[in-house]
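Submitted below is the structure of interest, expressed as structure tokens.
With one protein chain withheld, the remaining protein chains of the complex are depicted in position.
The first chain written gets the first letter, and so on, giving A and B; residue counts start at 1 in each chain.
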Amino acid sequence: MLKFTMALALCTVAALVSAEPVTDVLRASMKDKNQATLARVEQDDVQRFCSKPRSEPGDLDTMNAIRAKSMAAVKHPADGKYLGDWQAGAEVANNGRGLQYSDDPSAPNGGNCYACHQLDPREVAYGTIGPSLTNYGLRGQSDVVLKYTWTKMWDTHAYNTCSHMPRFGAQGILTEQQLKDVMAYLLDPASPVNQPIEADN
Amino acid sequence: MAGRIRIRAQQQGDHTEVKALMRHPMETGQRKDQAGQAIPAHFIEEVTMTHNGNVVMHAYWGAAVSANPFLGVQFAGGAAGDEVVVTWRDNKGETGEGSTQIR
Partner (left out) sequence: MRNAIIVGISLLGAVMLVATSAAQDGIFDEYREMMGDDNPAIFVIDEGEEYWYTPAGPNDVSLEACDLGLGAGVVEGAYARFPRYFEDADRVMDLEARLEYCMVTLQGRTPEEIHAKPYSLRGDLGTEMEALSAWLADQSAGVPVVSSQDHPKEREMYALGEQLFYYRAGPHDFSCATCHGQANMRIRLQALANLSGHDGAAEAYTTWPAYRISEGVVRTMGWRMRDCFRQQRLPELIMGSPASVALQTYLAVNASGAEIAAPGLKR
């Protein structure tokens, strides 16, 4: 199998022209490993359109079509309840595992929110790829806020086409319950995300 | 591959600064390999540093010291050309040694 892959790799390079589909090169340059199979190298519409520098807007019509499609496909909770348990949500936010070939496929996936965002102000180990979500709960819990926040996590492209935030719902990264728990972590007034750091005296 | 130590000793006025880099896996005995088997404990237990034959530092180490340990020591005195020797012994009885002259 490896000889075949190597031969394929060499043939691919020999036949390479600048119009060579990138996907073909990746297929020839990678091999299945545990749960991470070559199927993951295939792109869907969103990925294909968004494979560009952040500064490039891309074709406006395509962008709008993707945005509309993402919005239409959002699955809101069947029972109409958006908020779960913020303590469980904190664990999801801190957990960076899930779907890597080094991960146990039977273990729950994490959201890894802290990789990119600030949340609980007491947590200093936070990333800056996304905006700070500290005090997110100040927005309240109106219908609009609940739906917006849910949609953002389910499929960010419904609002921010080509954002680099993963599609936690649409791609099946987090379960409905996990998403509800993260919603609570963001919106529950009792959540540490919404508790300012105590003044020392 | 036992016992490699790279040492540098520099005179700094009234004291000497020694830096030693040791090659050792410093296994705690807690880690597991790819097959899930515990990797046996293998770490340096004792380190001695001498200056012209006199012991200037004697230390007991344990599994908490990380792999390929880096040791920095200052001792009073020392002149250019003096010999500094560092030796270690690990929990398996293996030893390592390195020496240098103070610059």
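Throughout what follows, contacts are C-beta pairs under 8 Å (C-beta built on N, C-alpha and C of every residue); 3 or more make two chains touch, one makes a residue touch a chain.
Note that the coordinates shown come from a computational prediction; the quantities given were computed from them, not determined experimentally.
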Next item on the list: Could you please point out the subunit B residues that touch the chain left off the display?
Entry: 4, 6, 8, 19, 21, 23, 25-27, 31-34, 39, 66-68, 70, 72
Next item on the list: Name every residue on subunit A in touch with the hidden partner chain.
Entry: 2-3, 5-6, 9-10, 12-14, 16-18, 20, 22, 25-26, 28-33, 36-38, 40-43, 46-47, 50-54, 99-102, 114-116, 118, 121, 124-129, 164, 166-167, 171-173, 196-201
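FYI, only the chains that are shown with their structure count from here on.
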Margin query: What's the distance between the Cα centroids of subunit A and subunit B, rounded to whole Å?
Written below: 47
